[in-house]
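Shown here: the complex without one of its protein chains, the others still in place.
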Amino acid sequence: MPAISMKVNGQAVCGEVEGRTLLVEFLRDKLGLTGTHVGCDTSQCGACVVEVNGKAVKSCTALAISCADADVTTIEGLAQNGKLHPMQEAFREHHGLQCGFCTPGMIMAAVDIVKRKGKSLDEDTIRHELEGNICRCTGYHNIVAAVKAGAANM
Amino acid sequence: MSDTGTGIGARVKRKEDQRFITGKGNYTDDINLPKQTWAYFVRSPHAHATITSIDASAAKKMPGVVGIFTGDDVAEDKIGGLICGWMIHSKDGSPMKAGPHPILAVGKVRYVGDHVAVVVAETKDQAKAAAAAVQVDYDVLPHVVDVAHAMGHKAQIHDAAPDNRVFNWSIGDEAATDAAFKSAAHVTKIDLVNNRLIPNAMEPRAAIGSYDSGMDHYTLYTTSQNPHVARLVISAFHGLAPEHKLRVIAPDVGGGFGSKIFIYAEEVVCVWASKRIGGRPIKWTAERSESFLADAHGRDHVTHAEMATDANGKITGFKVHTKAAMGAYLSTFASCVPTYLYATLLSGQYAIPNIYAEVDAIYTNTAPVDAYRGAGRPEATYVVERIVETAARELKMDPAEFRRKNFVTQFPHQTPVIMCYDAGDYSAALDKALDIAEYKSFPERKAASAKKGKLRGIGFSAYIEACGIAPSAAIGSLGAGVGLWESAEVRVNPVGTVEVLTGSHSHGQGHETTFAQLVSDRLGIDINNVAIVHGDTDKVQFGMGTYGSRSGAVGMTAISKALDKIEAKAKRVAAAVMEASADDVEFKNGTFTVKGTDKKMAFGEVALSAYVAHKFNSAEIEPGLKESAFHDPSNFVFPAGVHIAEVEIDPDTGVTEVSSYTAVDDFGNVINPMIVEGQVHGGIVQGIGQALAEGCVYDAESGQLLTGSYMDYQMPRAANVPSFKLGFTCTPCPSNPLGMKGCGEAGAIASPAAIMNAVTNALDVKDVPMPATPHVIWKTLQPMKKAAE
Partner (left out) sequence: MENFNYHRPATTADAVKAMKSAGDGKFMSGGMTLIPTLKQGLASPSDIIDLSGIKNSGVSVGATVVIKGGTTHADVAGSADLKKAIPGLAALAGGIGDPHVRHRGTIGGSVANNDPAADYPSACLGLGATIHTSSRKIAADDFFTGMFSTALEDAEVLEAIEFPIPKVSGYAKFPNPASLYAMVGVFVAQLADGSVRVAVTGAGAGVFRVPEMEAVLAKNFSAAALNGIAVASKNLNVDMHASAEYRAHLITVMAKRAVEAAK
């Protein structure tokens, strides 16, 4: 099995993978970073969204080996020095989560939206930009409110 | 109710969120045990077939394979089949016809995805590869997937039910209802299909079973809404091990919506087979495609309904006949869903003197059908609110005023279908909803839409539901195999912090916060000094779990009762320490005082005194401060409300946009409005999903599931729905001390009818089938366009 190394949440990591090992499997099974979830097998639910080289991607649809040497940020790496990221804070403040399963992917996607679209987001933009993330609990109402508020605080 | 602080009525931010927003949740698939193996299930590719042989010899030689097991192995160990826990009797008195449901198929498969064999291997990939190498030969049999045509179909699914009918059940007075129809001024008729749904909690089901030979003890981690019920069933019916030899843990669970109530084959297989492989843990996590195939589905009713009205527009009679799909096997609570959770709500919010309903429950070659958010009550609301709306249109009455004219106004109100509504004010909710939805100015908005070439419609849904499930004696008399009380234990630590052990299970509902609010409020202690413990049969003695919007009304009432006992005991301790009579001790805001003196003790001091036990006679007062309670409700609770949907349809494409959605609900007293609103939002979107997007489709010819992934099954996304306008009214529930009703299912119960009444209003047609996808709307419009040309 080839060994790969990458930077995950600021830490250099390495591990053996097969060609077929998905990035999400590497994160969860090899690194124990179980905050990134798998909610589907057709690349649609977005529970697995992480940041690779600064951009949100679906880690269930990327080979770990293709991400060798990449800089990866997962939900576990969002808070800095024990201080929550403003988007994490906003999800709590606005009750933007219920069961919590889609939440890591939602938050990572939301941070990415702000990077691309700026801190001042209207409801239509947020709803449209969340097309790659599915939530079954919240009806999105409070997620939209959380993203809007979190963006403003970033 | 206060809106600040951490007590009852406050919008307290959730305590559980810290772990979820930082990726530290602990879901079953996040757990890995030492020496763990992986299971992969061999599933039926056929809707209905006889298994002629299973040859696992080649698969057994594949790399990493630890064991392969079939129904024969299960039978050898005398492990029982899956059960349905509610006995329904047909109207002729005969018991329901339940076929066997082995945890691995024996002789026959009955739906695509049926569990045939399990492969256990060192890794998930190895298990999956070997599963593909298990050779199963089938003789394909005729199949039927459509409930409308399944009764008497040549595909005979179970020997026990030769015509595929499980039961023919009825409720109400048929003769009196027929008489009401005879004297009716007007009769409204409608045929409705309540489309089959796939629950799709975002966390796929998962299980880890392990066996400790040293202790002769099993442990099962599973994605369950009710771990104690799972333990009870696996012990008592599957016969795996007595309850003290089986621990079931349901850690963080990523949504349930009913689908994780049931005891499923996969979890029983994992925990059973662990012993077979020498005690190594066996883990299984469903792929989403397996969730589609093998989670219990919801709804799937075909209904004909007729409503009689008199010359004054008063409803005088209501008749309903429903064919309800059960799928290929009876799932854990399948039989009560289209009967006691459905037809008992057919009176809606209306004073209807005569109701008669008949339900045929029918096997089909599909995944089992069981409770899904609302469970029977969305189906009932759909029938009632669609026919009421239709009747109003036929009678040329305003749909709001037709409803108001027929509302129940006196409480308690005994319906002709068992339920006794205890409290409510339906007109108040209607008024508030009309106001928020700006009903009066709807014609202006309709005209504005028309100018843009769009069709605008408005629709009502005045729902009622019965939840807070359920009074044990009542449901026992109706066939339930269990009681539906709840338990709680309150443990006060010597420093005054509190642990509450509850039999409820939180999988998104926020119990760690709302339950702590109750404790904080009652004991006057910091909410951060309260921990809620749930989901582990080794920690919590017993409980019935979370479903049927029961955790507030039943689960919290149990906690409240335990808190009563804590307070009483603490008063005795405080009295002893302060050398006063217990009758003179008062407790308020976390402080014990002695009437008429300046003596006082903080709650923490009393807790410490209870454990130090120096200052009272322990022959009279036992040391310690720990109390438990079981609460069995005396009635269901009856949340009700009025939802109003407004839609705008693009006739060029058939796309329906939900322009606005108003929900006014009466949940009685509310512990945490923030959480309650969240429950309503989520429920509404599940209902919008049912109305406009989601429809499970099996191919009639092949029996295959066509909507087997998110590529074909449309989950509502953020862009498909608007933000919602919510309002609340409050008539406290008289049957529990907190005055609470349930809020978990209301949105999903009310919204399909509101949306479809709006869609049919926009198109000016009697019915459009759900889901009213763009294609369906476009098809509906074609003959109308042609007629107009």
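Which chain is which? They are A and B, in the order written, and residues in each are numbered from 1.
Going forward, a residue touches a chain if its C-beta (ideal position, glycine included) is under 8 Å from a C-beta of that chain, and two chains touch if they have at least 3 such contacts.
Computed from a prediction, not measured in an experiment: that's the story for all the values here.
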Over the full complex, note down every shown chain the hidden chain is touching.
A, B
Check each of B:185, B:706, B:765 or B:784 against the chain that is not shown and name the one that touches it.
B:706
For the chain not shown, which residue from B:83, B:106, B:474 or B:697 touches it across the whole complex?
B:697
Determine and list the subunit A residues touching the chain excluded from the picture.
2, 18-20, 22, 41-44, 46, 49, 52, 55-58, 61-63, 65-66, 109, 112-113, 116, 129, 131-133
On subunit B, what residues meet the omitted chain?
125, 129, 132, 289, 652-654, 693, 697, 706-707, 710-715, 773-775, 778-779
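Just so we're on the same page, only the chains that are shown with their structure count from here on.
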Using the touch definition up top, name the residues of subunit A that touch subunit B in the complex.
20, 28, 33-42, 44-45, 47, 74-76, 78-79, 84, 88, 91-93, 95, 97-104, 107, 123, 126-128, 130-131, 133-145
In the complex, subunit B residues that touch subunit A
13-14, 16-25, 27, 29-30, 125, 200-204, 252-255, 257, 287-289, 507-510, 674-675, 677-678, 681-686, 709-711, 715-719, 721, 723-724, 747
